[in-house]
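Take this structure first; my questions come after.
Omission of a single protein chain aside, the complex is shown with its protein chains in their original locations.
Letters A, B and C name the chains as they come in the text, with residue numbers starting at 1 for each one.
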């Protein structure tokens, strides 16, 4: 769930740190640099408009791109959200726990229908990235694992077929 | 005097060759490539609108930039137009003529007041780039010289001081 | 009024809804698929939430994902845009069941107007002329009898369809026999419903539609008509108003009959009644679109009324706030749909990165587009990059503005259909106001372009 920048207090208080998305590994490393450049353009703070989350905007400029896999990613795998809704961690899910590929780490509650969050590889739970019952978005990183075996690559729970679908009709 | 592309008959008949400016050494070498790319975007010919010079447009895309000095430029110097108006070549101006720096090669007629076209260096006239009495624009290459001495660099008749001047008032 | 709206759509309409929210002081949450993270609306939103993968069936067409996203982000309303779930009564009902307001007609109204056949009969009963046609055909014998009564050629149309899909024209009883089963199975595959009906085929038609807005209290106004006769394969590519097909008196009659009928039939919120106008200026009601229309800016530019804001206010239960006499129209407007369609490959949709974008501006020019330089146009959805809308004091002035604006427009990096628009505004048939819905298909866009380029 990406949030807009909100009231930026100063030019150093740039949007980069405000969006939850920036905490994600998949976001671009040049994100903060871009935000800084934008901040340079608008050095005077955009002030709050209504109640703290007014239309102070991030911008295409700051559009995230997937970053190339870094060396440490080879040992790190992320279990991501398969759906939209509150995250319910499994009972056994705790830091240091050993899991096997395909294990159920928890569920995301899609209007009462639990959607399974599964371990993408054998490994050890290094971090649980969101609180219990916190609402998460599709693809959001939920659990970080250190890979047990030596095989490389990250994995996500996404990856359905992508068939073109028309939106506009008139 | 730059002319718009005019009716482009096909995508290969791109604007690049149509503007007189593209004949100039100072224009970008990637101009035609850019025009081609634009032609790819608009593969179907823009047709003539009125009388052959309608709003068929060149575009910022195709915006010329000064190119870096190429090796052969070291032996080539160009006498450019100091003003706007018809070019009147001097009586002695002909291909193969030997000239000295500061020699008057001809004039540009600015509303009846002749503006001198001078040789920027000692050299031999290699080409007279415009016809007698043809209207020329400021900075337009008029006479190409092969440099007699070994000193390098091009020269133009321009180069006045550039003082900021306001346009808009309200 | 709402505090927070979930925008359950993408592309230019997501941005348009976001702009309406901004001007109304409503926070905008954009629901986006993984392929749409970089779209302008997602970037500008107060909050953006990823609802699924690129595949629309698991994102923009997933009612649970959208409703869950609205709940997760604390939205009190969902705007469905156009296409996708915008006219889906079951979705509207599910939204309501979660105490969220669906920005559009209430579910029961959507239900009432879901069947084209039933809608035609309903509005015919309220005084709108319809094309001579059948009810749902029972079987082949019934079809042959009804076709005979209507008179050939007839069009076989799926009852649940839209956008021109699955229609077939037949000229003889024999052709009807040969096509009926095929149409049924196509309709079943496309819409999950094999009901078809017959309609008299009218050649050389114009498509003219009437924009209406009706509030919860049954107070309705029309906002004039739009002419959408420039089509390719039943897809509109250019819309304008006023229509050059009808004189002012006929336009008024059309609009007034449309609003009277639709109010009487119990419609609610903004909607569009589509009519076919024949060579002699007779009009026949075809169908209703129970949502905001792609071409709504044409009406906005003429009337100054914000159609999306109006739609949101009606959904919030507010009275319309203006009457028919407050709706005044000035000048002439034309909208061009700028699509990433490749003219060298029969205008098939393309994808790619926008390398450069220079949008025209100045007097009488409006641009609604969600793309920007550096944006990757994904291959998964429709090919609309933006809508160029021009205004002029009259049709001639609007066409002159359109020529200049289309010439200024620069999109580099992927093919677009700009060439067809540039040819249209130069063509005699458009300039004279003689476009019919089948003209581009009959001539072929390639031949049309060549014909205008070298007359």
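To be clear about the criterion, contacts are C-beta pairs under 8 Å (C-beta built on N, C-alpha and C of every residue); 3 or more make two chains touch, one makes a residue touch a chain.
Computed from a predicted model, the values in this text were never measured in an experiment.
Q: Decide which residue listed in C:7, C:31, C:44 or C:273 touches the omitted chain of the complex.
A: Counting the whole complex, the residue in contact with the absent chain is C:44.
Q: Identify the residue among C:36, C:186 or C:368 that touches the chain left out of the display.
A: C:368
Q: Out of C:19, C:121 or C:165, which residue would touch the omitted chain in the full complex?
A: Residue touching the chain left out of view: C:19.
Q: May I ask which residue of C:351, C:400 or C:450 touches the chain that does not appear here?
A: Looking across C:351, C:400 or C:450, the contact with the absent chain belongs to C:400.
Q: If the hidden chain were put back, which residues of subunit B would touch it?
A: Within subunit B, the residues touching the omitted chain are 1-4, 50, 53-55, 57-60, 62-65, 83-86, 109-111, 113, 135-140, 158-170.
Q: Extract the touching residues of subunit C with respect to the undisplayed chain.
A: Missing-chain contacts on subunit C: residues 15-16, 19, 22-25, 40, 44, 297, 300-301, 304-306, 330-331, 356-359, 361-369, 372-374, 386, 391-393, 397, 400-401, 403-404, 407-408.
By definition in this document, only the chains that are shown with their structure count from here on.
Q: Could you state the distance in Å from the CA-based centre of subunit B to that of subunit C?
A: Chain centres of subunit B and subunit C, defined by C-alpha means, are spaced 51 Å apart.
Q: Quick one: report the Å distance separating subunit A from subunit B, using the average Cα coordinate of each chain.
A: Taking the average C-alpha coordinate of subunit A and of subunit B, the gap between them is 55 Å.
Q: Centroid from C-alpha atoms only, then distance subunit A to subunit C, rounded to Å. What do you get?
A: 35
Q: Give me the residues of subunit B that touch two or more other chains.
A: As it turns out, subunit B has no residue touching two or more other chains.
Q: For subunit C, what residues touch not just one other chain but two or more?
A: If we look for residues of subunit C contacting two or more partner chains, we find none.
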